[in-house]
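Of the protein chains in this complex, one is absent; all others appear in place.
Coming up: subunit A.
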Amino acid sequence: MESDLYDSYFQSLVAGDRRACRQIILGLLETDIDIKTLYLSYFQKSLYAIGDLWAANKITVAVEHMATAITESLFPLVYPRIFMADHCGKKAVISCTANEYHQIGGKMVADVLELNGWDTIFLGANTPLQSLLDFIDTNQPDMVGLSLSLQDNMPNLLTAIGKIRDRHPELSIIVGGQAFSFAASEVLKPTEHVHLIRSFSELEGYIQADAYAT
């Protein structure tokens, strides 16, 4: 049963049993599970649930960090399938803003882009704005993705968007992350060519739109 398997995965994650989590994910990969399903139904679902437990003061922040670290350690199991897709010639830079330490969402977005043939560079958590800007200048991507988990970091995100836009007026920017579960998309209104992405299907719809046809 799929739900039993998820429950088993979740219990192992909370208990810090990395080996059990690894075995479950390896088993799922052997059944040829769709990568996006794996990301959404296991990685995202479990981490959101752990976030809720932490918010309800039922687990400590240490358990949350441990669960995140275990999840991070499971990504390499998926990579052989992620990186074998043929490239479509498009390049994206995916990053978290300064002070944003939750990077798993951004990493999943980068991986889904890879599955769609994009060449992605994932800069990870807490990327200083200047480094991000320099990196964009050097690598000239077709798209930049910024991930935001904590609403407190919204000003950093808006600053980053503004600075990127100053240098690259036409560059497409996508944003997403848990911060937008609570924030109205109005916060992005003053910005141009910025697209809020709420799901993998939205992401795939966006990159497959005419603007990105190869």
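Just so we're on the same page, contacts are C-beta pairs under 8 Å (C-beta built on N, C-alpha and C of every residue); 3 or more make two chains touch, one makes a residue touch a chain; residues count from 1.
Rule of thumb we're sticking to: contacts and distances are computed from a predicted model.
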Problem set entry | Chain left out of the displayed complex - its UniProt protein name, from "Gluconate 2-dehydrogenase subunit 3 family protein", "histidine kinase", "Phenylacetate-CoA oxygenase subunit PaaJ" or "ABC transporter permease" | "histidine kinase"
Problem set entry | Chain not shown: contacting residue from A:72, A:137 or A:152 | A:72
For this session: From the listed residues A:10, A:39, A:122 or A:180, report the one that touches the chain absent from this view.
Result: A:122
Exercise. In the complete complex, which positions of subunit A touch the hidden chain?
Worked result: 62, 65, 68-69, 72-73, 75-76, 79-80, 83-84, 101, 103, 107, 114, 122-126
